[in-house]
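The other protein chains are all here in position, but one chain of the complex has been omitted.
So, subunit A:
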Amino acid sequence: MRKTGISRREFGIGFGTLVAAFSLEPVASLAQVVEGAAPVSFAKNGRLDAWIRVGADGAVTIFTGKAELGQGILTALSQIAAEELDLAIEQINIISADTTRGPDEGYTYGSQSIEQSGMALRVAGAQARAVLMAAAATRLNVAVETLSVERGSVRSQDGRQVSYAEIATGDPELLRRDVSSAVRVKKAADYKIVGKSVPRIDFPQKVTGEAAFLQDMRLPGMLFGRVVRPPRAGAQLLSFEEAAVRALPGVSTVVRKGSFLGVVAAREEQAIAAMQLLREISRWTEDGPRLPRSSNLPDELRKFAKEDVVVSDTGQGDAAGIVHQWVEASYSRPYLSQAAIGPSCAVAHFADGRMTVWSHTQGAFPLRGDLAKALQLPAERVDVIHMQGSGCYGHNGADDVALDAALLAIAVEGQPVKLQWMRDDEFIWSPSSPAMAMKARAGLSADGKIVDWQYELWSNTHATRPGQPGGLNLLASWYFDEPFHVSPPLKIPQPYGNGDRNAVPLYDLPRQRIVNHLLTDMPIRTGSLRTLGGHGNIYAIECFMDELAMAAGRDPVEFRLAHLSDPRGRAVIEAAATKAGWAPNSRSDGRHGRGFAYARYKNISTFAAVVVDVDVDPSSGAVRVLKAVAAIDVGQIINPDGVISQTEGGLIQGISWALKEQIMFDERAVTSRDWADYPILTFDEAPEIEVVLIDRPNEPSIGAGEGSVGPASAALANALAHATGRRVRDLPLTSNRIYKGRIG
């Protein structure tokens, strides 16, 4: 996925501000070495009017390849563009992730949208402003330096005005030119819109019930589809009685392609009824993998076939410090679900040999590529247009349902088909986040310093998206008569990492050995969920840091600081401790506990430190999470309230994962089908939250979506260990386990 000679971390050094970087090196040469940063967005989309257009009515349209996943990216990008163009935010229209007219910026993931699209729009905005201002100067016959501009209206010193709209109408070719990086972007000190808590632009429609979601899309003549999945992964369709289904009211057609099975009907409830009947009458083979025993998941994972990758191996030749005591511990987490509130949805329309799919995918362009292959259509005849779906925290069923809908649409050529997965389709068939096992061993010196660190993890791949090489990553295509196959597990180099994301602690550990056992058996389909392996690794490392502090007789916060020289890391730790009123070496009363955790997401992104307070009922093990405090550094802040909201959401999700969540399965199939089998955190369980932001106006902006999740889980586990005096290391931290831990 990322074949780069230089890591983003190295790239970040000397990057300083945008202006400096862009004026130092031509875009093209940067693009060759840094895939994933803004210059790449320019490399694939080198025309200015691919990013910005000015309409005759004065409305300015900006284009992004990134998609709104519920994280507020369209608002943040609009802020950046409005700022550089000296427009009000309401003068901006934004078009996102659309293969018919948008720039190709790959996927929306990894909290990179601000870094990539934000940077591109900032520079493009500055260039467009410069071009428009120069044209205004000519028109008004004055020097450009004498002009001022506000809300897209350019004014000369003698009071004459000309608007962007007038300029653009006068010369429609004006923005039809190559992007240029030789422009001056605004200084942070001059910002009026960036850095402000601008309200989300998509909320008014969402609170009034205007069409805001793909689910709300209605096209003339639209039919409804549903799919019938096998009783277990890998089973092949033997037979079904088509006539019985066709006889049901409203059914237009039944679609079978190999073992892919679906129906199309005039009304949604008719499609559901037909799907239910098909489910009952279809017969399937017994094929399919045997699933691991869920009762002993960590040991089962260690038995999977695997490829070992040494992630970090430093200081082995040096004279080791003298180990006074060794500490060792094993941790695990189960398979987790995306568990979005709305199941995945797609609308597909096949007409005149062209396929158009509306999708809430994270990667419109990569999805187009895989759809074209699966449908055996040339890519130019397939379009993917992003529309918002339910909140997206990773690789959910969006891409799969897009192919499902497309297959059904071909069968009813000319008529659009809407298909929303049922609740159990999403739980059972969307990619789950891999179960992980982690084992840590460290040597402490007599003065309580970590002198040796050894760490191993076992995990399936967290990356199986469309567009990855060596396979085709769309569910239905694996059931064709000539089936496609999922891509082989992907090795993603550090610092991004796959299962090994965040496996290398950023503490000062001169002697360390870290091994990733990348599991190659995949009995349960896995994919990307918020932070990939970062969650499991941060959870294990931060729990282990507490265990080490305890073994060394040191306070957890002080122990972390003693092993951390990064000033930004230290700053969030100190800010969280101060905000929470951390009292060093405090003892629990056997009921209340307080835990700490820290991480820098991906080792190159958000800094986050979290303090969690809990109350544990000693008689039942029932846990109440009382409060979570987080300190966050995302570099330059585009939208403070947006960062706070993302952080709050990450804390709630991290606590929910750690406390409650696990996908259930038996020997043959996933059995978590609905919310009763997969409970998530509810209102009465959500803790009070406080977030402290550390603004770094001179540091590049890094995404905020993922920073708080891992530390939240770890701080919760540490708080429970503090409260009860016993540590539960396997997630989820159910009362059952905590209670057993106490009496066992």
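Simple rule for what comes next: contacts are C-beta pairs under 8 Å (C-beta built on N, C-alpha and C of every residue); 3 or more make two chains touch, one makes a residue touch a chain; residues count from 1.
The working rule: contacts and distances are computed from a predicted model.
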Omitted chain, identified by the protein name its UniProt record gives, among "Nicotinate dehydrogenase subunit A", "ATP-dependent DNA helicase RecQ", "NADH-quinone oxidoreductase subunit I" or "High-affinity zinc uptake system membrane protein ZnuB": "Nicotinate dehydrogenase subunit A"
Residue among A:E210, A:D352 or A:E482 that touches the chain left out of view: A:E210
Residue among A:E90, A:E269 or A:D447 touching the omitted chain: A:E269
Identified contact with the non-displayed chain, of A:G650, A:P711 or A:P732: A:G650
Touching residues (missing chain, whole complex) on subunit A: 69-72, 199-200, 202-204, 206-213, 215-216, 218, 224, 249, 267-269, 339-343, 388-393, 420, 422-423, 641, 645-646, 648-653, 656, 674-676, 680-684, 686, 688-689
